Structure formats: structure tokens, C-alpha cells
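A quick write-up on the structure given underneath.
For this depiction, one protein chain was excluded, whereas all remaining protein chains were kept in their positions.
By written order: A and B. Residues from 1 in each chain.
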Amino acid sequence: MKKLHYSELWCSSPRYWGGLALLAFIIALGLGSAYYMEHHGHWVTGMSNQVVWGLPHVFAIFLIVAASGALNVASIGSVFGGPMYKPLGRFSALLAIGLLAGGLVVLLLDLGRPDRLIVAMTKYNFKSIFAWNILLYTGFFAIVGVYIWTMIDRTVNKHYKMVGFAAFFWRLALTTGTGSIFGFLVAREAYDTAILAPMFIIMSFSFGLAFFILALISAYWWAGRQLGELRLTKLKNLLGVFIGAVLYFTLVYHLTNLYITAKHGVEAFVLLNGGIYPVMFWLGQILIGSIIPLFLIYSPAFSKSRFVISVASVLVLIGGFFQVYVIVIGGQAYPMSLFPGKEVLESSFYDGVVASYVPTLPEAMLGIGGIAVAMALVAIGSRMLKVLPESLEDPEDECA
Amino acid sequence: MRSSTGIKRIITGLIPGGLLAVLSMGVMSEPATVGVVTPGSKAASSEACVAPTEEMRRNHMDYLKHDRIEVVYKGIRDTEFGLSSCVECHAAKDDKGGYLPINGKGQFCDSCHEYVAVSLPCFQCHRKTPAEQGASGDSAMTGSNPHRLGLLQSGGGQLTLSADELRRLHVMTLEK
Partner (left out) sequence: MGKHDDQLDMKRREFIGKTVLAAGAATVAPGILLTVARAANETRGVTSAVRWGMLIDTNKCADDCTACVDACNKENGIDLVQRPEGASDADWNAQRPQWIRKVKLRDMATQVVTTLPMMCQHCEYPPCVDVCPTGASFKRADGIVMVDRHICIGCRYCMMACPYKARSFIHQNVENQLVAVPRGKGCVESCNFCVQRIDAGNTTTACQEACDKAGHKAILFGDLKDPESEITRAFKTHNSRQIRAELKLNTGVRYIDV
């Protein structure tokens, strides 16, 4: 078997610099939007006292979930010993760090008081899942940073396996924490269920891998390096398995709620009569995000097409975005049941009615800016570190 | 070769160093206008603050923080170093007799904080001028608190203690 050589992404072409400039421009727009929102206050957004978390949170949670999933490829290489995945480990870890940073930037800039970051980092209420998450996020950066180090530096390579295990368990804890932000909320009917934690883990597998496939294909295209069929096919098939797993968890989540009479209202809201949310669920998550990608991935006609694999990954991400949107926004839009058995005739605070939420441009720009931050970090990181093998051509001896 | 790089280093070190020195001299040579109580405020007519001026200058932030915790968590509102007392005493009036925001340009809080380049976030939430007469929500500040000393702000919110009395009061509370 040929020896692998890693090298920095070194392309002086306008492709790299032009791409980076575009990302910088999007980031600037995102920062401008954040400044606009913070300067005027949140009244310029669609968020209100009814829908308190809006589009920025959808982007942030989507990115954070995808971040832990992007690390999976590295974990398969080191924890589960997949030789085909091992060369991809470094890039996978870098992508994980990038996505998490992008998500956290959005989350931070949407705070009412982002200037109090220091308070968030120094004062902890250890009963708060948010506080756990702050520790989980910072720990993730540290552990994955060391993970990359053990993969790159031969002198510390002996710790690679151990750090790989630590990173794997840490990422499971992190996504459990993210899912529990919603799962542990008794107040709202769409949440308040422990299945959200494992469901978020499965979602992270799927979104993270989709991000990884896209980033890998574009990095090798950017650098003009060789990327073998076999590896992509393996990644693609794995993505198909994950899409199926997300569907399974979605099914169990809704079946549970459908069995509980008290939750029929919220189920009808999400699945049937909730306006935009059922459309997002059926069209966005199920059709665009699951069925079409599954068809593209498993249909023999397209099995070798790199373009089709990319399209399938993009669709998975779009579907995943809608899924998070329905969970985060839909869960808040459905009215809380303060007075069971009674209907609300009048209230100045929108009790008992579906809360409306119309996202505004700055919110969207902030979220897209977060994705740009993630992509820029990965682009810069792979130019500075030896994370990508010079060639990922299929090995001659089909060892896998 | 080696020596030339050494010289280069010294020079590159000297440039920012010299710049810093020049800048700091510029700061020092600025006339010390800070520390003057804003003319036209109540404080201008009283002899001393709730603690000696030197002490207040150095420690007011710690006093404020201490009392803020007393108020918010323990509900003790008759504290000696509350922010509202600063505003009460140090806010200046404009020509028409209305109060100027204490964090306004050149006003008591701002002048110093601007000078030392320390942000002043208190007034993002706190009232910047003394209480208006008869505002119902401020009943606590002027009203019927059985615990309060009752001296600092009598009825109209006027400071009726002399500086000497204030100092004695302060010593008393410190001993307690």
C-alpha cells in the first residue's frame, strides 16, 4: 500500500483567494447584521416574547449539531478502526472545530447582552444545561485540538487512540447536551421528551457527514487533487444509513406523541394544520431532506456521479435545516396549555393562540455569516495545517 | 550578518517603545481637569461624599458592587453606597433647571470614565437623573421604609446631613 503524504492546501489560484474573499464578505455582512440587531435591540427582528428563539438559533443549533457529527469520520478511523476513514481523520476534526465555532459565533451574537461574554464564562449555574454546554463546547475545542495534534505530530502519535476515544465520548456528551436544551424543558409540549437527546445525536451523524462530504469534494476540487471513487462511495452509503436512522427517530418521536392524547394538539400542529410547519416537515425534512437523497444515494444509475453525491448532501443539509426549524420555532409557536379544557377568549399576551414568527433579513444574514465563519476557518486551517492527503486515490489492493 | 539582525531588532524594539513613551507623556501633560465635582450639582455645595474623596475615587466601584448585591439578593435598600445616591447628589442641572444625565458628555460619571477609558454600563439600565417628584414606582426611595435611616433623603430627597454628620454615620455603619 502506498504511503500517505499530507500537505497543506496550496493553491495560489484565484479559486482559493476568491473563495476566501467571498467568505470574508459574507462574514462582514453577518457581523453588520449582528451590530444592527444589537444596536437597535431585538425589536428589529421577528423574535418576540412569544417566539424567543428565532432563525439565528436555528442556524446555531444546526451548525453545532453538525459539528459534532463532522468528527464522526475521524472517530470511525480511530475508535472503530476503519482503514478507509483514517486518512480523512485530520480534516474531519478540523471541520468539526470550524462548524462549532461558526455555530457559537451566531449563538453569541444573538444574545441580548453579547458584551457580557465574560459573565457567561465566569458565572455558572451548574443545574443549567446551557452552563453544561458552555463547558462542553470549550472542552470540545480543546480535545479536538489535541486530537488533530496527535494525528499530525509523530512524537505524540502514541496517544492518538486514547485521545480519539476521549473525543468520541465528548462529542456524544456534547450532542446529548444540545438535545437536552430542548428535551429537559417541561414547559412546552413539543419538547419535554428524552428522545430528543439521541435524536440530536443521530441528526448530527447525518448533517455532519453531509457537511464533510461537501467540504471534502470542494477542498479536493479547490486544490486540484485526486479523490478516489471508493472512498466517496463508502461515505455516501454511510450517509444513506444515517438518513434512515434520522427518519426512524423522527418516527418514534411522533409515534410517542401520537399515543399520548394530551399531545395530539401539538402533533396535529406539526404534521397537519400548523400552517408553514407541516409544509416544512413533509416537504422540507421528509421529501427534500430524506426521500430524494435516499433515492439519489441508492439508485444504481447515479452511484458514481460526484455531482449527484454533492446534490444529495446539500439536500440532506436543507432537510436538516427545516427539521431544526420545525423543532425550534414550531415548538415555540404552538401555544402552551396553561388552562387545559378551556379556550382563551382574550389575552394581551397571545395566550392560547399560535405565535407568529416572520424571520427578518438581519437574522438570516447573521446565520449565513456563521456558516461562512465555519467554512473560512476550514479553508484557512487546511491551508496552514497538513490535514489533507495529497492524493486520496483508491488503494490498489482493496483492503477494505 | 548576525550583528546586523541584532541592531535591527533593537531598532524595531525602540520604535514602538518610543512611540509609547511619547504617547504617555502626552497623556501626562494634559491638564488634570478630572476629579472636579460637576458645578451645579448638590455635591458641589457639600463638603465631602459618603466617604473621603480619595477613597471614593479608588473604591467606589467595589462599594457599588457590594451594595448592589445587598439590594438585589438581600433586599437591603437603605445602603450607603447605592448608585441612586451618586445620581441624586452628582447630577448637574441645565439652564432651565432640569437635570442632565449623569453619564452625559462631560458630566460627573462620564468625565472620569472617559478619561480612564473604562466603560460605564450602569446607565444602560439605571436611571440617569434623580427621581422625579411623585413617581409612584419610586415610593420605596422616599416612602415608608421602617428600616431606613431616614436621614439621607428626607421628604423631598434633599441632602440634609452636613459632611461631618455623614462621616460619623459612615464610621458608625462601618463599625457595625
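Keep in mind that, in the parts below, a contact is a pair of C-beta atoms (placed from the backbone, for glycine too) under 8 Å apart; a residue touches a chain by one contact, two chains touch by 3 or more.
Only a predicted model underlies this, so the values are computations on that prediction, with no experimental measurement involved.
Enquirer: If the hidden chain were put back, which of A:W17, A:Y35, A:F80 or A:F130 would touch it?
Expert: Answering carefully, the residue with contact to the hidden chain is A:F130.
Enquirer: Would you mind spotting which of A:G18, A:G81 or A:G112 touches the chain that isn't drawn?
Expert: Hidden-chain contact among the options goes to A:G112.
Enquirer: Out of A:S12, A:N49 or A:T155, which is the one that touches the chain we can't see?
Expert: A:N49
Enquirer: Applying the definition given at the start, please give the residues of subunit A touching the unseen chain.
Expert: Its contact residues with the unshown chain are 38, 40-43, 47-50, 52-53, 111-114, 116-117, 119-120, 123-125, 127-131, 134, 181, 184-188, 332, 336, 338-339, 341-351, 355-356.
Enquirer: Hey, which subunit B residues sit against the chain that's not shown?
Expert: Subunit B touches the missing chain through residues 68, 70-77, 84, 87, 124-127, 130-131, 135-141, 143-148, 176.
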